[in-house]
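Only one protein chain is missing; all other protein chains are in place.
And now, subunit A:
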């Protein structure tokens, strides 16, 4: 095994064995579990199924139609007719026999009026539901008065049919667009997370080897360039392992859920998505990761202590945050000039060009140009990074400024 792979496997294995890796993996898995089961968890906690609303109907006409429509709507709560006084009803709510008390009456025009009593009126969901139910009741009373039958009312409320058709022959259909958006979203989030998490990890790893002074031995055994790229690849493999675990667990959980995996996956557009979009996604992800990883390794080689890493990589983190925000804005207006221009700027290109490729129909030369600029920047960074790295790993002392890049390059030069 050559030195490159020895360093890759050492980086990978030693990180894999750390407590931090387990903790972050487990925490993220918990988070995923929470997200996937969000609805059922909320249901369980708030105990919606048990909710019961006491209704005192002064008019005597409203309660029947209300209870029919509440049952039909399957809202997760039910109503009970309450025949005792309002005061007693309030007491019953206070004691927890009912979630709320509602008094109904008809006003002069014959429309329903209601007063809602509950221990806590912060739960707006129940109130909104009730209000909607009563609103419908009012509409049906009003329309009945006007002499309309149920059928006509049904017709009034039926949603209209709305189709979008792209006139461009190569244009993407509405369905394709939704799929593409889903994939673009997924890739943007993945790249953002990867750079935030693993970029920091690379910089920290390099800095900790430097601060423990083991670096001088390492770079006397293997060239700084080998070392730097082995580190980047090692951490990338670690990241892939983690992402594979996350995706695997999330997928498994969705499969076992009653609704099936279909819902979420479909909403992210992975069903029947075109292969080319996925390939572009992988390409831009790799390029984006490499760009930021090289930058992170270079910055990590400049600090002497691990505590200084955060300060050093803040500018880089800002760049990725800006890129992400531009992307989130651009995904809705992919044709805007801002998106077009930034899709050629290396730091933003991985995200913004992918948006354009995914959602619009971009000419091949534009994609190639953007990828070319990106690749050239990565090579340039690798070249500068290697020089800075070579000098930087020997550079000790208080360091926190970009002046150190210059110092490091001077150290790595012949004179």
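The rule is simple: contacts are C-beta pairs under 8 Å (C-beta built on N, C-alpha and C of every residue); 3 or more make two chains touch, one makes a residue touch a chain; residues count from 1.
Note that in this section contacts and distances are computed from a predicted model.
> Just by its UniProt name, which of "Heavy-metal-associated domain-containing protein", "ABC transporter ATP-binding protein", "2-oxoglutarate ferredoxin oxidoreductase subunit beta" or "TonB-linked SusC/RagA family outer membrane protein" is the chain not shown in this complex?
Missing chain, per its UniProt entry: "ABC transporter ATP-binding protein".
> Touching the hidden chain in the complete assembly: which of A:7, A:183, A:250 or A:374 does that?
For the chain that is not drawn, the touching residue is A:7.
> Among A:216, A:307, A:335 or A:361, which one touches the chain that has been omitted from the display?
That would be A:216, which touches the missing chain.
> Could you tell me which of A:75, A:153, A:345 or A:394 touches the chain that is not displayed?
With A:75, A:153, A:345 or A:394 as choices, the missing chain is touched by A:394.
> For subunit A, enumerate the residues touching the unshown chain of the complex.
Here the touching residues of subunit A are 1, 3, 6-7, 10, 14, 209, 212-223, 226, 390, 394, 410-415.
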